[in-house]
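All protein chains but one are shown in place.
For reference, chains read A, B and C in written order, and residue numbers begin at 1 within each chain.
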Amino acid sequence: MSATTILELPPCRGDSYLTDGSTLTSWLLTHDHKRIAILYCLTITGFFLIGGAAAALIRLNLLTPQGLLLDAETYNRTFTLHGVVMVWLFLVPSIPTTFGNFLLPLMLGAKDLAFPRINLLSWYLFTASGLIVLAGLITGSVDTGWTFYEPLSSGYSSGALVVVLFGIFVNGFSSILTGLNFVVSIHRLRAPGLTWYRLPIFCWSTYATSVILMLATPILAVTLLLVAAEHLWGVGVFDPTHGGDPLLFQHMFWFYSHPAVYIMILPGMGVVSEIIPTFARKKIFGYHFIAWSSVAIAVVGFVVWGHHMFVSGESIYAALVFSFLSFVVAVPSAIKVFNWLATLHKGSISFEAPMLYALGFILLFTIGGLTGLFLATLAFDEHATATYFVVAHFHYIMVGGMVSAYFAALHFWWPKVTGRLYPESWARFAAILIFFGFNLTFFPQFILGYLGMPRRYATYPPEFQVWNVFSSAGASILAAAYILPLLYLGWSLVRGERAPSNPWGATGLEWQTPSPPPTDNFARTPRVTRPPYDYPEPTV
Amino acid sequence: MSEHVLEKQFVDLAHQSETAELGIWGFIATEVLFLGGLFAAYGFFRYLHPVGVAAAASHTDLAIGTVNTIVLLTSSFFMSWSSLAARDGESRPAGVLMLITAALGIVFLGLKAIEYAEDIHEHLWPGPGFSLSTPDPKSGEVFYFLYWLLTGIHALHLLVGIGAILVIANRARRGVFTRAYHSPVRVVSLYWHFVDVVWIFLFVLIYLPGRAP
Amino acid sequence: MNGGVPFLPPSASNFAGEFNILFAGLLAITSAVLGLVVLLMFRFCAHYRRNNKTADRGHQTRKSWRWEVGWTTGSFVVFLGLYAWGADIYLREHHPPAKAEDIYVVGKRWMWKVEHQGGQREINTLHVALNQPVRLVMTSQDVIHGFFVPAFRLKQDVVPGRYVTLWFDPDQLGTYQLFCSQFCGTAHAEMGGNVTVMAPGDFAKWLAANASDATLSGDGAALFHRIGCDGCHGAGSTVPAPSLAGIYGQPVALRDGGSALADDDFIRGAILEPAQHAAAGFAPVMPSFAGQLDEEQVVSLVAYIKSLGSVPR
Partner (left out) sequence: MPRPPRRLVFVWLILLLLLGGNIALAFVGLSVLAPVAHIAVAATMAVTVLVIFMELDRGVSLFWVFAGAGFFWLALLFVLTAADYLTRYSFTPS
């Protein structure tokens, strides 16, 4: 199973999915899950750049206490745009719609997802939703933050709010249909011999993610519908002047939005669980525990939402319950980290770029997770919630974690997806730069939050400036580090070396077909006879 | 092109049919949460304002609500029958039964339209023109906010259902469905019954509170 | 504040000390875990790197469940301890002592309006006496705001449509920052001010210097008469309405069969939404005052009804 001995069909022959039709309609009307994955990848990259530009503006503005270049209203609109775009147009769809779409049928040994037409519909809904949301955010003055708290949003916001809410509503349908497609495919399309416990961990985590997409998103949709209706009618269930309860909005919103955090991290965990065994040349440690901990996170993750509301005026007894459950949900995450570390033990480890990203993921996710324990602790949360401590915490999970994992996946499967090899040393450099840039950006924000700087402040007291300057300096490094892969990956599309079918010597089914794969994935339906990550143990 | 193609990702037609059915069950699960979220909004608002909500609900038209419930339950009966007929390969009779189902759906919408007209006439549309003679008209206004939203979304679902039934009824008329291939009928039928289930709860929440003397 | 690089916020309330210990505890435990993760990762990565041919890779652990059970229960036990620690402090943060002095706070875009019992009013500042526990009774005129004093390590969202409370016992003299912590629109970042903790003598002088014509409950009494509350609830009224004397802090039987504790929030509700709060034995005829009174006026009415006699909380 060495990387050099497997030389299958040369990659760019006529039967590759990339060359099977080259007209625009052959892409825009494709039912091929791999092409749809590419469509998604292009779309979310665009949205990532827009959201990132907003982030850059935010960090630039916070260089000085009075705000460097934006007035308060523009600043508020900017962080609203940053949050909405990053959450719904990048993080939630990121790994599931690109690598989930591309890899799931390959890993299942199937020719496509269960519902290919619905898959394409999902992409159209997603793209349309992104354009609607952006139109609303850019032309209208929506400054509610991505959380749309009531009664600020329905009572005190401009009419463009309804446009943005409608966009997110449509986005929800895309999420739901994607989740449904994945869940049904995993249940029904596994190749002969591919039992549940022979599935790669990526499939388990995609399954868990999809369950959340299916069952949480409808509540978001209906909640935003209620807000929009309240905005239009001037009356509603969240309206305190009519006896409505703004906290009900928070319950319903976080019933989606907390599990959504797991939508944004579980796929990353799946990616890392693929990469670590591959580069450690070792069976993953505690397969069953890692697999089931994803499911546990998906289920328990639904009953912890009240920890966003410890100081909101919810009942203190409810807060006690939610705090306890929040500690419970941290256990499966801890299990994963320990199992990844144990996988490294006695491995034969090499450090190509995907592995560097994956190791970075583990460290950043661990910091994000551990600071989550701080916030789950009731008395600590009473001080730190709604400050930069929370901002730092969730960026460690979503950017440090998920974006690192996305880049890890991008590099790991790049040869499979494109049939080209990326330049290794550039990629390693970018991985290391991202790690340091990220920490410089977000670690100071923990200190800012602990000092008491509230989030969503266009201006701030001067004593907070030092840490803000550090953070902004880090952000400039991070921005450069994120643009770098775009450049060399783009370059590799044209000049990169042709990739063999299995450049990493990995065991997964997706590596047993040519790079890039043919439209129907496999010449014959594979028959699976072995567990995943079946790397040979060295003889003593 | 043949009327029923085996898509490449499936082993055989049975595999494909059962997958389609699983898909619609999954979709129904998401719909349970979507509409359930509205019920949650209703439920917790009513918990806070039991008196105001009950008083407002007693102003709904119980007669139309009841007849409409009977209409929907009957339509579900015909849809079930149609589904059984399609499974036995009797495509054309199944199509006729579907048309009866769709017709009942249209009757429901017609009655609903009459009721809506009444409601608007009685100033029950939330907003500046709203008026309701109960001790707590503000809660009442929120009740009617939910009333329009809930029944409106339900009616939209019903409209989609009617459209889907008409499409497959047309295919049934051409004799497409056989013992081996009838999954579209199953899928549409499940969706239709689900919309019926939603109404069963809606009826209870909208028409029944505040009726006791 | 002296130009250096700040690391820790000032500590000025009874909870701040406990909080600092909790923070130190959390920091110690999580640093230990992070240290372990970093150590193991670097150790394994260095020792088992592929080109280290001498590393012993044999006898790999197969029966993993001992390890799994070990770190699962280990994490869980530690988490349970942290949970109990944080919950204990949190519960005490939400149970004000009986001797706490009530101060009313109304949040409004974009200012904090404070009213003391004696009728002293301030905007964006709050003056309190050292070692005199204070209970803030807060509401909002428009959207949700957040009352946040980092030096006290306390924060409470101020929700429109009801009263929420926050209590503390200031134990360090000085002036501390007050922030709005819940995003409330354009000037959210400007919606802040100061909390000044004064020595009791200075505070008494401050109260005297800022005294207004009437106390808060006196304002309420005048309003009670002006808008006609006493037509029904006053002595000698012919309309059957419950007497309000001594009602504060007492359980009230409700018309629809429930029961209630007549606290600030209940009294506020009874004024603005009488149908929902109608007392047993009376016809629900009281009109709603929602939309006719602003929150500051309601506060004065509540203070007045409270002043009609109360039992200790």
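The rule is short, and it goes like this: a contact is a pair of C-beta atoms (placed from the backbone, for glycine too) under 8 Å apart; a residue touches a chain by one contact, two chains touch by 3 or more.
Since we're looking at a predicted model, the values are computed, not measured.
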Of B:E7, B:E21 or B:E115, the one touching the omitted chain in the full complex: B:E21
Selected from B:A56, B:A85, B:L104 or B:L124 as touching the chain missing from the view: B:A85
Residue among B:I64, B:A103 or B:L208 touching the omitted chain: B:L208
Touching residue (missing chain; options B:I64, B:V107 or B:V197): B:V197
Touching residues on chain A - with respect to the absent chain: 187, 211, 215, 219, 247-248, 251-252, 255, 302-303, 305-306, 313-318, 321-322
Interface with the undisplayed chain - residues on chain B: 18, 21-22, 25-26, 28-33, 36-37, 40, 43-44, 46-50, 62, 66, 69-70, 73-74, 76-77, 79-81, 83-85, 88, 90, 93, 96, 189-190, 193-194, 196-197, 200-201, 203-204, 208-209, 211-213
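Note that in this section only the chains that are shown with their structure count from here on.
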CA centroid of chain B to CA centroid of chain C, Å: 45
Interface hub residues of chain B, defined as touching at least two other chains: 48-49, 52, 136, 138-139
Multi-chain contact residues (two or more partners), chain C: 273, 276, 290
Residues of chain B that touch chain A when the two form their complex: 7-10, 15, 18-19, 22-23, 26-27, 29-31, 33-38, 40-42, 44-45, 48-49, 52, 126-128, 130, 136, 138-139, 141-142, 145-146, 149
Chain C-touching residues of chain B, taken from the complex the two chains share: 48-52, 135-136, 138-139
Complex interface listing, chain C residues touching chain A: 1, 5-9, 15, 18-19, 22-23, 26, 30, 33-34, 37-38, 40-41, 44-45, 48-50, 55-61, 64, 67-68, 71-72, 75-76, 79-80, 82-83, 85-91, 93-94, 109, 142-144, 146, 148, 150-151, 153-157, 159-162, 164, 177, 179-190, 273, 276, 290-291
